[in-house]
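Could you have a look at this structure, given as structure tokens, before my questions?
Every protein chain of the complex appears in place save one, which is left out.
After this line comes chain A, so read on.
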Amino acid sequence: MCPQQPPSPQTVEHGFPNQPSALAFDPELRIMAIGTRSGAVKIYGAPGVEFTGLHRDAATVTLMHFLPGQGRLLTLLDDSSLHLWEITHHNGCAHLEEVLSFQPPSRPSFEGVSVPASLTRITVVLLVAADDMAALGTEGGSVFFLDVTTLTLLEGKTLSPDEVLRSVPDDYRCGKTLGPVESLQGHLMDPTKILIGYSRGLLVIWNHPARCVDHIFLGNQQLESLCWGRDGGTIISSHSDGSYAIWSVETDRSLTLQPTVATIPYGPFPCKAINKILWRNCESGGHFIIFSGGMPRASYGDRHCVSVLRAETLVTLDFTSRIIDFFTVHSTGLEDDFDNPRALAVLLEEELVVLDLKTPGWPALPAPYLAPLHSSAITCSAHVANVPAKLWARIVSAGEQQSPQPASSASSWPITGGRNLAQEPSQRGLLLTGHEDGTVRFWDASGVALRPLYKLSTAGLFQTDCEHMDSLGQAAEDDWPPFRKVGCFDPYSDDPRLGVQKVALCKYTAQMVVAGTAGQVLVLELSDMPVEQAVSVASVDLLQDREGFTWKGHERLSPRTGPLLWPAGFQPRVLVQCLPPAAVTAVTLHAEWSLVAFGTSHGFGLFDYRRKSPVLARCTLHPNDSLAMEGPLSRVKSLKKSLRQSFRRIRKSRVSGKKRAANANSKLQEANAQLAEQACPHDVEMTPVQRRIEPRSADDSLSGVVRCLYFADTFLRDAAHHGPTMWAGTNSGSVFAYALEVPASMAGSEKRPERAVEAVLGKEVQLMHRAPVVAIAVLDGRGRPLPEPYEASRDLAQAPDMQGGHAVLIASEEQFKVFTLPKVSAKTKFKLTAHEGCRVRKVALATFASVACEDYAETCLACLTNLGDVHVFSVPGLRPQVHYSCIRKEDISGIASCVFTRHGQGFYLISPSEFERFSLSARNITEPLCSLDIRWPRDATQTRVRESPKLSQANGTPSIILAPQSHDGSPDPAHSKSADTPELPEATLSPMSIDSATSADTTLDTTGDVTVEDVKDFLGSEESEKNLKNLAEDEPHACTILIK
């Protein structure tokens, strides 16, 4: 094992950010930022270019703005705090760091003393790039100005609504307020002008340096959003009644009473508000009007739509989830006369959709990343490492046939900023996800960007009760509005029985097994041609005439009979139906022997899919186990069906409320929670949670659940002869080992001889501690796990040592044990639960390659516990090597979804839509390495900003010294030095702020006052120190275990 390990094994997140709340695009760097409700900011550029920042408070990011080209980003959280982020380069790799934050005075305190009007709620932000200044529109109607480089308010520049009202005719004023500022837009050509839109409908062009109103538009409709045309001569406004209006800016008059055009696109019936509108002109004539919302309230009020209108062409993009924001990718150069939008990117709650606006018909562009993993809920996942190039090409081609891409698509992805510095992945990794709707998706998990390759659907094999309903729904659709379904997020499963529970793929023969919720086990084979064929069906009774049980769960799925047309890709060959049709809990495939083993809560079976005949069925039920028999849904069964049908469309997606806290933060939060708990122990005592201490007993319910199945060529009957074996482990700590009689001579010849495969029970092991068996693996004479089927026979892996004594590693939830073979006697063991108080959730044997030595690699046992920790043990010595905390222990679905790769990496779901990748191996790390060409502003005041990346490069080490300082918002030395220089922020000089009670907040950077933030930081750092101490104490602890 390599001692040099990253402190936190997490490397990169795949998929779509959970609960996105804000979107920004930098047209110069061509990078996009997505903010989330948990306070994360994720930057995406070209595939492979991505990095993440996390606000200290898990507050929703409501607004984000790039300072174009500078690699700086201003974010607004829903607690009204502003944060400035910088993309810095450490060792040539880009990172996102928070540099400054600004918390507006929380209480306006004494009216008009320090701040003339309330800055409590910021509604909109406009960056005036030329002046490094930001305009903040507020709920009160004032516009504040902020120096972006220091995040200090520019006092005295504030524009109050009263000032605006002075320029407004009396009859418009009529005693009403203007309402909150709804929109702030800058003029592309003339940075002095700011277009301000108030909720009441008034639009004002404000000349900032001159501090005067240039132009006033007396709108009366409640305003939602504004967009300024490129030449500055046109303004488009959208309103809450579903209308939009076009105003022309006439230079000779300063007052416009009426818009040139006002229309309700989806009228005449009442419509919902148009939340955002964009106006983009084209060189080829005409312009695009793109807006979200505005649908007829009664008939389509529940749709999530973006309308794209150009000349006479209107397309209503109908999305399946809420629209967060959208932007167009267009030319922004000052010299250009036209926007010429290339693409429209729409961020939805569950996915990102990009439309190509240059191609007629505006087709959707396949995204190279941000794939909505959860388009149907993920029910299982599997990773296949080192995929042979041939299989890879076949899967890719199957995927291409499935969804033909426009030829230009690869190059036309519009978000192309940054350079991916990561090396080409040395091997191809395939991530398979099984979904609730019966599909299996194949993802390219070789690199940082998780790319969809191919989608396999098993639903076509079965008759479900919902098919006719879909066709009905389509017929009812009208021509108007011209809806177009876009996006692939569809969380509604037609039949929960289709759900995929287990997947296994043989990468050498391209055969796979997909097993589902209703006990269906499908053996599929990859075919490059569409084939019409019937699928043979066999059923295996796992109860084996066990009496006294009746299955009260769901029915089996009825397969379609007769020949069916299967497209190129994985095509079903055999369907094995387990009876009773309980969910399949374990499955394994041995393509060399043409055997598939499967297990449910009732027992396990073995099936020869070449001869299409069952070999073995064994019931594992304990007589007292009634729960398994009746099925999990017995009590709600009658209700279930009707509920499903009536609420299918209303059902909330699984995406709800799971809080995602990032790893760095979670530690802190936990620690703080603990601190809080200690502070008020009375609360704890008032609600005592009790735990019963009772050993596991034989008749615990669900004791018969088959947890793992395993094939191995090893010594089971005697030490002289090895042969095929099958192993099964159950929930109650039983292990069954069968010696298999697989007729020889099948290698090479397609036809299997007449003799059938036979299975003979060789050994039955009952672990005394009765904990569920999580995994079984056989180690060869040198203590290495046996290679996968075909690896040895095709010289793809080192042949196992068949001379020395084999051993079987049985991992239960409580302990690991290595037993000798064929005499099953305990050799080594490690009692994890007895030592650590944690239980094993996932286990995998992984190869850890040495960083120092090219050829040296060790096999270790990686184990994820119910506390979310990953432990690594040597094999077969079972000595603890390292241990990290990886997943929060409260994140049960994250722990349940974890899958290890064979090279010491792993994936787990941090949200329904995102996989986090982690790496336990120092050699094998997949993390984003990318750089951006950032044009740093050349102002004298910006020295600090320019210095920091250089400094870090000169050192050759990441500038860790700078990071924490800039992170907690306290002044760093460089900055305080600059504060002494003449460019002192105006705010600190202002006498008003000095005697104000709230000055400490506004002048956070220069005064050393202790603020709430500082105290929090202090507490935080103390806590983290404590954690570190704990970690240090863990080390000797691990050693003592080692000695034992």
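Details
Following the convention adopted for this analysis, contacts are C-beta pairs under 8 Å (C-beta built on N, C-alpha and C of every residue); 3 or more make two chains touch, one makes a residue touch a chain; residues count from 1.
Everything below uses one rule, namely that contacts and distances are computed from a predicted model.
Note on the omitted subunit: UniProt lists it as "Par-6 family cell polarity regulator gamma", one of the names in "Par-6 family cell polarity regulator gamma", "Protoheme IX farnesyltransferase, mitochondrial", "Ubiquitin carboxyl-terminal hydrolase" or "Elongator complex protein 5". Checked against the full complex, the candidates A:C93, A:L867 or A:A896 give a single residue touching the omitted chain, namely A:L867. In the complete complex, the hidden chain is touched by one of A:D231, A:E532 or A:E764, namely A:E764.
Residue in contact with the omitted chain (choice from A:H330, A:H383, A:R696 or A:H883): A:R696.
The set of chain A residues touching the chain not shown comprises 544, 616, 618-619, 677-678, 681, 684-685, 688-698, 737-739, 758-771, 814-815, 817, 824-826, 831, 833-839, 866-867, 1030.
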